[in-house]
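Reviewing the structure listed below.
Rather than the whole complex, this shows some of its chains in their spots.
Naming follows writing order (A and B), and every chain is counted from residue 1.
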Amino acid sequence: MKTVTFGEIMMRLAPPAHGRFLQADRFDIVYGGGEANVSVSLSNCGLETEFVTALPDHEIGQCAVNALRRYGVGTEHILRQGSRIGIYFIENGASQRASKVIYDRAGSSIATAKAADFDWKEILKGADWLHFSGITPAISAEMTAAVQEACAAAKEMGVKVSCDLNFRSKMWSVEKARSVMQPLMQYVDLLIANEQHISQILEIDISSLPTEDTNLTREGCIATAEAVNARYHIPMIAITQRRSLSASDNKVKGMLWQEGKAAFSAQHLMHIVDRVGSGDSFTAGILTGIQKGFGLQKTVDFAAAACCLKHSVEGDFNLMSEGEIMALAEGEGSGSVQR
Amino acid sequence: MKTVTFGEIMMRLAPPAHGRFLQADRFDIVYGGGEANVSVSLSNCGLETEFVTALPDHEIGQCAVNALRRYGVGTEHILRQGSRIGIYFIENGASQRASKVIYDRAGSSIATAKAADFDWKEILKGADWLHFSGITPAISAEMTAAVQEACAAAKEMGVKVSCDLNFRSKMWSVEKARSVMQPLMQYVDLLIANEQHISQILEIDISSLPTEDTNLTREGCIATAEAVNARYHIPMIAITQRRSLSASDNKVKGMLWQEGKAAFSAQHLMHIVDRVGSGDSFTAGILTGIQKGFGLQKTVDFAAAACCLKHSVEGDFNLMSEGEIMALAEGEGSGSVQR
């Protein structure tokens, strides 16, 4: 099974440890982005995957390519054009101080690329799944078109489509996001989203559904998935549920719904090392479970465990193996030393 | 509004992360001191402030000046004389292991300065507030005199006086502290202290007041403030209340009392990155609230939030903006990523 992912990969610059921007005299460098993170997770679980993007043809662009190659992600269809890589600065919060992100992504190679630069028939050859998130069409009108063309090509070629709904208010308005994302849903075989984005972007009313501790109850989740399915005809729907106790402690759990059946993961309480990319880990976990045929319950357990473990790994990429994730999914979370 | 603060700034040398002195092969360097910390906090909240001290006229002295200038604190009246800067070594504790401080401050420029070296009429020109802590008069008899002269000049010039009672047993005895601090109270418009120091140094008997979980109750705090006011005629009194669960987890809250009215902040439970300077952050929060006219409740909420957030910032200085502090004061403490 091979998954092609499509999106932006950025250089991430972060003060070490819990340092604030104002006191930083060095940045730790990693590279990441929603779809790239999914590809790395898939590769770490032994699945074939390729990441498609545009990057400048200079050494910094090459660094991003190398970061992907290092973890076994295919980079053959990455365009080398444009003049800069998007950057995001992040400082790692703690306790009541939230992590803070400053984006510097305007004018990046992918933001200045054209839809026509990507030859989807060629790119998707041999692929089983195409994955993108709501960030990619938000980059530019050209990238909106590129996603539409990719989805259409996928459909035509029998490639399944996975979409992480991910809405970023700094990139576009709710109205714009609705107008782009809703029509894309016709192509989607697997939707991953949290309840807020389902409500906001897909306009599914969840206001009267039962909640508990700020999240929808299990019943609420099922009702939400059924409503999405009813309106958009998406056969598989995964919902992630996070509760932020502080910048240091979060809880996560998830649901996977398919054809009227729902499976729920346990809830994990995490001390956070780095939460960036944890949603992408959940997505990759769902895709792994589906592609490896884990079945509904084991798939959602695996995805939630992947998401949980990502919080303990610095950087955007979830550097956990399938075996490590499965151990937690199956209940081994005592953190005893593995000698 | 401009606040002049007066005291010692020291070079702080700390092993990285949670390293012990015995294993350190490098020290992280910052500069800090009670009054300097207050000035930096005020500057970060957009208030004008100047820090007065004495520092040696060599590069290491200049480093301390530069640390202040970097955050916008005025350094015009800093004396450049003497031969050394005070140093304190600190190792950052964890769990049941307490943080440990070794002072090496004898013979510093300010410890060898004369009261007559400071021309308060000149220094306080244009100031609205003068702030000092109980550490400054403890440095030497000359500095005791300097504080007295500064207070007298302030009174004469209509500059309000703020005092953080802060008692350091390594610097002087309780008896000596009482004999110096009690007469200084006549000048004080705003007193900030914890209940132990009020009892020890100002000789206010709190032994029969009601407590709860090792701290005075709200009623006890009010009674304490009223007793201080009755004896020393200080119009505004702020009390900080800390509970140390471990070197990694503390709780803080505060009260602000003025003319018979008391306001209490919420209690914050913190995972600690660095607790040094958190009391100074509370003090600066009170001064900010007063100078910006927040009113009693918002002022104490702001001060407690500032104090809480300091625990998440490495170094003595509280590198939080007014907006960030206000958000927590108004209840946003979930630590969600701010993208």
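Here is the rule we use: a contact is a pair of C-beta atoms (placed from the backbone, for glycine too) under 8 Å apart; a residue touches a chain by one contact, two chains touch by 3 or more.
Model, not experiment: these values are computed from the prediction.
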item	value
Size of the entire homomeric complex in copies, 2 being in place	6
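Simple rule for what comes next: only the chains that are shown with their structure count from here on.
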item	value
Whole-Å gap between the CA centroids of subunit A and subunit B	45
Subunit B residues touching subunit A - in the complex, by the definition given at the top	17, 71, 268, 270-273, 305, 308-309, 311-315, 319-320, 324, 328, 333-339
Subunit A to subunit B touching residues, read off their complex	17-20, 22-23, 93-101, 103, 168, 170, 244-249, 275-276
